[in-house]
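Pasting a structure here, questions to come.
This view holds just a subset of the chains, kept in their places.
Residue numbering begins at 1 within each chain, and the chains themselves are lettered A and B in the order written.
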Amino acid sequence: MPWSKFDCTYTAPTGGRQITYCDALREATDQAMVHDPRVFAIGLDADDRFGVFGSMRDLTHKERVLGTPISENAMTGVALGAALSGLRPIHIHLRVDFMLTAMDQIVNYVAKWQDMFGRQGKVPLVIRAIVGRGWGCGAQHSQTLHGWFAHIPGLKVVTPSTPYDAKGLLLASVADDSPVVFLEHRWLYKNTGAVPQELYTLPLGKANVLHRGDRLTVVANSLAAMHALTAIEQHDLDVELIDPRTIKPLDLDTITASVQRTGRLMVVDYDFPFGGFGAEVVAAVTERAFDSLRQPPVRLGFPDRGMPSSGVLERAYYPTPDRLAQAMTAMLLGEVVPS
Amino acid sequence: MTRPHTINRERGLRLLRTMRTIRQASERIAALYPSNVMETPVHLCIGQEAVAAGVCHHLRDEDKLFLGHRTHGPALAKGLGLRPLFAELYGRSTGCSRGFGGSMHLFDPAHGLPGSSAIVGGSIALAVGAGLSAQLQRADFVGVAWFGDAATNAGVCYESLNFAALRKLPVLFVCEDNGYSNVMPKSAHSAHDIESLAKVFMPTVAVDGTDVLATFAAAGEALTAIRAGGGPRFLHCKTKRWMKHQGHEPCDLGVVDRDRDCPIQKLETFLRGSGLLQGAESTQIAQDIEREIDDAIAFAAASPFPTPELLEA
């Protein structure tokens, strides 16, 4: 089952078959399972009629999709044990918040297993989870946490923003011999885009430039990348938009080169603001491209508190394309950036 | 376990009133839900009213009840008002959680509701902590853990049972077993029998959770034992969920018979048979409750929304 033959570096096609982000995930899962009998999926409600918001429905190999009890911690260990015993599991969580019950397994076991034994073994394990705001779901069902997982050595963290990326990166994650945390924003599921039919993998650790521009580099992933793109296009801003696609490994080369050209950096991180991905990008770019920066970098994200439930509070809590556009415009004008 | 029920009129009517309040509030929520006035996921308790009413009628304001995601029934039975409940569902600042919680996160410490949680299982441990607090303070309140059948699969449930038993804490574990975790039947999520498992740790009683007099009696005995210093007790209540796991639609799993399984009908039949309920009393109660619900909804709809400054860290 040589996975490497599917490696592909071409950029997203602009024409051709258009499918949803959800269908791209489904197709990737299906193709992975068909191509490699070692691939199986496991997760609470992964096998039910809702099929993880549709991303698991009608798979060719249903017999390799297993439901589980509400036992996310042990189930992560089960997935790890299976990965150490010849299989390539995809462990699925309907919400990233439920993964918190499994942090011992994720941080102490999954992430450490290779380092702990001198990197002698493989741990081909993908953990998929849906992230981000729902609809009045409150503090326990709305988290994102990509930067938090990336803090832990031994975990790759992937956050696709487009259908094309969703498919290619999920297949690359399954093909990878180390653990990958694969985070899908619920609000991207219905987005459509061109996606090749055949099996292909995109490199983990390679950013995607979503928009070319000269005066400001905006780094944004997942839903934030799509919002930033909307903001830039609607206001026709001279902004370079970089979607790192994988939070870890992080493609600092692409980001730094862009900042060296534009002289300005903004990170849009739909997550808690302290530390995390946004801080890492600002810190790493400042360390590397200090002399190119013309003004202080800016981070945009959530307030430093748990998510509220009421609609009015949600609308104040979460950034929108409009608010991103305002911030970019202010930054380009050298004004104080509204956060 | 099938002793003949005995109950006085006042108790009988209180239980009926509580169950009807839960039922009617839930049905109103279901009716309003498609209009999106409530921007929050709801897990309704229709069909499960007997557990909430039967257990909570023994609880005092000082007793601390920790709930999961399926909150409305037990919260109302424990003393949460309809106004703060509806205002919370409407996302208003007058809601019991000021609009920050939504359906799954209700807060009313004055009535012994220190909060509820939407991550399945974890709040069981909080109830054990309340029991520990009572023990350490030599206070006589009780911690009550409220959870579904599928929560018994979460490791935190076992850890909690063990610790409560080890320290003989005043904790009542209430398993509201509707046989399902969303659409997954119990046979797919539990290799164990819940009663046998709980018995490894503490005295355990199983009751028909659609029979409010049965749950009332069993909860009464369990709480008497707990308050007498007898350590934790486990109440396993088999019941039925009439609605889908979440939202306003009826359950389509084909396991509910609304005549056979209705806890309200069961109680009314019993009360009428015993001469404790007469003529149009039941209709009167229902109408009173409708008015209270009308009032609560009017209150909620007229209440201000919370202001974004509250989001400051």
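For this structure, a couple of remarks:
Just so we're on the same page, contacts are C-beta pairs under 8 Å (C-beta built on N, C-alpha and C of every residue); 3 or more make two chains touch, one makes a residue touch a chain.
Note that this is a predicted model, so its numbers are computed, not measured.
Written as a formula over the displayed labels, the whole complex reads A x2, B x2.
Here, only the chains that are shown with their structure count from here on.
Per-chain Cα centroids separate chain A from chain B by 38 Å.
Of all residues in chain A, those touching chain B in their complex are 45, 48-50, 67-71, 73-74, 97-98, 100-101, 134-141, 303-305, 308-314, 316-317.
The touching residues of chain B, when paired with chain A in their complex, are 38-41, 91-92, 95, 97, 99-105, 117-122, 150-151, 153-156, 181-184, 188-190, 305-306, 308, 310-313.
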